[in-house]
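Missing here: one protein chain of the complex. Every other protein chain is in place.
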Amino acid sequence: MTRQAWLGFGFLAPATLFVVAFFLAPVVMTGFFAFTNMSTATGITGGTYRITEGVISRLAGSEDVPAPLIEALGQQQSVVDPTGLAALAQGDFDAAFVAELEEELGGRTFASQRELEGAIRDLDNRPRRVRDIKAAAELFERSVLNVDFATQADFAEAIQAYAGPVPDTAMTALARAAYTGWSMTTDNFSRLFNSPELGTVAVNTVFYIFATLTLFNTGFALVLAITTFYLPSRQASFFRTVWLLPRISPPVLYVLLWKWLAWDTGFLNAVLEPLGVAGRNWMFDSETSAWTFVILINGFVGASMGMIILSSAIRAIPQPILYASAVDGAGRLQQIRHIILPQLRWPLLFITSYQTLSLLTSFEYILLSTDGGPGSTTEVWALAAYHTALRNYAGNLQYGYGAAMALVLVVFGIAMSFVYLRLFNFKALVGRPRIEQ
Amino acid sequence: MRSERTWPITVLLAAASLPLLVMYAYLILDTFTDSAPGAVFPNRFTLEHWRFLTERQGSRASIWQATLNTFIFATSTTALVLFISSTAGYALSRLAMPFRRLFLGGVLILHAFPTITLIIAIFLILQMLGLYNTLTGVILVKASLELPFGIWIMKGFYDTVPWEIEMSGIQDGAGRFQVWRELVLPMVYPGILALGIFSFLSGWSEFILPQVLAPDASVQTLSVYMASLIFDDQNFNFNLFKSVGLFYMIPVIILYLVFQKYLMNIYGGGTKG
Amino acid sequence: MDIRIENFTKRFDKTTVIEDLSLTVRDGEMMALLGPSGCGKSTTLFAICGVYTFDEGRLFFGERDVTGLASQKRNVGVVFQSFALYPHLTVAQNIGFPLKVRGESRAEIDRQVRSAAEMVRVPELLDRRPGQLSGGQQQRVALARALIRRPDVLLMDEPLANLDAKLRLDMRTEIRRLQQETGITAILVTHDQVEAMSMCDRIAIMREGRILQIAAPRDMYDRPDDTFVAGFLGNPPINFVETQVVDGHCRTQRDTVRVPLPERLIGLPAGAKLTLGVRPEFVQPSHHTRFTGRITFIESQGREDLFDLELEDGTVLRSIQSVGARVGVGDAVEWGISPHDVLFFDDAGQRL
Partner (left out) sequence: MIIRPLRTALLAGTALVMATAAHAQDYTITVWAGGSNDNDIYRITAIEMAADILEREMEILGEEISITVDGRYNFASWDDFKQSVTLAAEAGTGPNIVVTSHGDIAPWAQAGIIRPIEDYIDLDSWPVTDIYPNLMEISSFEGVQWGLPQDAESRPFFFWIPHLEAIGYTAEQIEALPAAVEAGEYTLYDVLEDAAAIQEAGLVEPGLGFYPRVSNGPDYWQFYLSFGGEIQDPETGHLVLDTEAMTGFYQFFADAVAAGVTRQAHIGTPWDQWYAEVASGIAGLWHGGTWHYARYTGREGLEDFFGNVQFTLIPAGAEGVGRSNTITHPLVYLVTSTGDEDTAFIAAELIKIASEPRINSLHAIKSAHLAIAESQSEIDLYRGDRWAREATERLLPHASAMPNHVRFGEYWDLMWGGLESVWSGQKSAEEAVADLEVAVVNALGDDIIVR
């Protein structure tokens, strides 16, 4: 390999490291999570093995696990036996306490640790601190109910120690029922395609993208680009500046300003009420008004990109062509129709595909404004994925199902990216490096 | 051609821009007056909405802590993006190496990627690295997500540097690294400046990443601080929100006024340098 | 130091752009690589300076094989068409860059920069930046930068193409002066035959990745190896007339022009096709081999007039004459060709 190749790899190394760690790895993991039932309850990092009342009730009637075993596992038991007493003597406990416990409680069996603790509390020489009483009582715990085991082997060992030999099939069934972590599944996708709500969300998404794109990101952007082209340059730059404001304002602030405009105590009402329009919160008043604001908020941000690109495309039209058409007697409208618009076909295509993707995947502005409301009328796919996986009222974060929803976007995003590669004329971009050594 | 009358256009545009003009005008007005939300005419001058500068709001960190966090977040992200994009962009633009097409295609695809949908997995990675709820973690993530765009932009700028400059440097005896450092890099300073401003603004405004990945009061950025203030339904006070907002936006306004030209360029998607 | 290219072949992907090219440039000689665009002359230059690698073949500077050597180690000075001055450095920093890279002391760099600037006659511009210089000044700076580290070889890629006509004349002499003063072996890549002829000791003329002929300018002009070379050199260009051999003469189909074959060509069979090459300066009213035609176009070039003469069969002959002929457009004239100066080319375009 040449020296410049080494230099190239060196130059790409930091970027590769970052992108792989925080970009590609997450992509791969999202793909993986989509096939799990991971949620708040299962945790992300894996689970433990634990027999609980719930596990016992779920196992009831199981064919694999014998009923007596289930019953035994459901029992709690503390036995003051020699093993426990020996451990107690080893521990850092008062000798008089150890002796008294052996004498008073030796050989007795308690139905729960709490009972044993109660019995210990009645001893004259008991430890003073609750914590030490608990530590002592714990040494006599002999059942497996509610005990956590880190691995399946530990779990199996403890079960066998408690309940005697257990057949493999029963142990497997037990372990599966007792595991608190996540497991692999394809349920997310069947759920995804059968869910009536997601159907609505998908329709919302399409509507949102289409409306924002046509009205603002291309439509109004075009108006801005063309009108500012015909304006004296100071005016033109003033308007361009104004329309860049939404894009550079922090979203939190920008959305706040819209809220101020639309709120029930907001500016719009203050202006409209004297005109006889009943006051209302325009952002939440009806489905129509909510959508109007969602589209306005996103559109005002989106228009600037189109405006900039289209403006420079118009400026790139050779002046003589425009002069010539003016000499030919073309009015402004004809000039726009026959000369300017045809030149903007490619930039418009570029903006459309670029913004489709960014509208599809960004939900920040909706999250901050309507958060998908009122009801779920303005919920779009990316926001729904975020809500499902990371943020909902009940706090049941369904990482797996959310990842499956995200994966749909990821797949769509990659497909769209290939469209780009064509639009960008990829071949031209990878021009041969001209220095060969 | 341009001598035709233009006032109808001006009127049309002014009407369309009215919401923006009103919103931003009152953003400033309302922070210094005591008008109720929606009042058309401000009443009296007051500085009481700016008390947040000295008083803590509930259990939130002080505004200065949040400002410092935001500043660290934005500048570190920018520094990382600039450093990494300026080397990687050069390699992709200029250096003959195996897999160059692959790298470039990868950058292009990631450039248009639904990044925010990856946030669950990103969280897990940060957690494994012990960087959840730290500024460092969210800086690394933000920088990584900005990188494909940054590399793409920088590659565009490098593409405009004449090859002959580099050939000339080599003939003058300089190695490729030296050529990059001393001859090529100075020629893409406008690109670095534009990308730098862009990254800074983007970091300064970022909301969802710090919200999810660094929500703690001690590492909270201004966006998270402000959002929690706004969503707190017990203390709904537009004048206060706007004052915090205006405070938050000061650096943005300064950068914007000084570097408008560069911004126009890069917010156009940076399709070319 | 002489430059020797042996069997150089260059491919880009699957396209072969240079095939089996060999060339020797003698010590102290200035060689032109002349040819139309796309002929491979710049590729050859870039291969010599090391920007491109050799796919096949070898390159020697003197006795040293530099084929695999990095550009930086070849000690070659290059002047690019765009001059490639570093826009963010001053003129002095530009000229001194090669020395700085080499790690010379500041004082030494300063001294040498000053003398180089004097050599190219720009000592007063040292503090400016390239953007503030005229084209000719940039050219001088680029030369100074190329020469400052005393290269073994000076390569110039279309150095005059970006200059206006007047400057181009000045710089032609200037470059030649510098080359001769320093005695450096130089290669000049150009598509302009006048540059090549006026500046260089020898010319290598290229077409489609091959060298067609290497010769001193005068020799090449007088004795081009084929029609391409004949046609490429000379302004106004040479006239070509399609003829056939008929009893010791060659003549056009309708016998509008008839030229006797020189003795060495007498043996050609009748009916053989020959292309005659007649330079316009050899078409004169006084010459022996006569023909008649009508003037269709006159262009005055000041000292000389240029005439287009259309023969009966439509053949157009161009003639350049000292001012003085009293003819106008539409006049019928009978002029002549100097038969000794006629070039004969065979069917394949090779000179006989």
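Order of writing sets the labels: A, B and C. Residues in every chain begin at 1.
By definition in this document, contacts are C-beta pairs under 8 Å (C-beta built on N, C-alpha and C of every residue); 3 or more make two chains touch, one makes a residue touch a chain.
A quick note: this is a predicted structure, and the numbers were derived from the prediction, not measured.
Taking every chain of the complex into account, the omitted one touches A, B. Only one residue in the set A:G10, A:G54 or A:G331 touches the chain that does not appear here, and it is A:G54. Interface note: of A:T2, A:T16, A:S62 or A:Q76, the residue touching the hidden chain in the full complex is A:Q76.
Contact between chain A and the absent chain runs through residues 39-45, 47-48, 50, 52-54, 57, 76, 87, 91-92, 112-114, 117-118, 121, 128-135, 138-139, 141, 146-150, 154, 180, 190-191, 194-197, 200, 263-265, 278, 281, 284-287, 289-290, 370-371, 373-377, 390-398.
Within chain B, the residues in touch with the undisplayed chain are 57-60, 123, 126-127, 130, 132-133, 211-212, 215-217, 227-228, 230-236.
We take it that only the chains that are shown with their structure count from here on.
By count of C-beta pairs in contact, A-B exceeds the other of the chain pairs B-C and A-B.
Rounded to whole angstrom, the centroid-to-centroid distance between chain A and chain C, based on C-alpha atoms, equals 68 Å.
Annotation: 55 Å between the Cα-based centres of chain B and chain C. Separating the CA-averaged centres of chain A and chain B is a span of 22 Å.
Contact of a single residue of chain A with at least two other chains is seen at positions 3, 432, 434-437. Under the contact definition stated at the top, the residues of chain C that touch 2 or more other chains are 50-51, 71.
If you check the complex, the residues on chain B that touch chain A are 1-2, 4, 6, 9-10, 12-13, 16-17, 19-24, 26-27, 30, 36-40, 80, 83-85, 87-88, 90-92, 94-98, 100-101, 103-106, 108-122, 124-125, 127, 140-141, 143-145, 147-148, 151, 159, 163, 166-167, 170, 175-177, 201, 204-205, 207-208, 212, 222-223, 226-227, 230, 238, 241-242, 245, 248-249, 252, 256, 260, 263-265, 267-269, 271. The residues of chain B lying in touch with chain C in their complex are 162, 164-165, 167-175, 178, 183, 186-187.
Residue ranges on chain A touching chain B, taken from their complex, read 1-5, 7-12, 14-16, 18-19, 21-23, 25-30, 33, 44-45, 220, 223-224, 227-228, 230-232, 235, 239-253, 256-261, 263, 265-271, 296, 300, 304-305, 308-309, 312, 322-323, 326, 332, 335, 350-351, 354, 357-358, 360-364, 367-368, 382, 385-386, 389-390, 399, 402-403, 406, 409-410, 412-414, 416-418, 420-421, 424, 426, 429-437.
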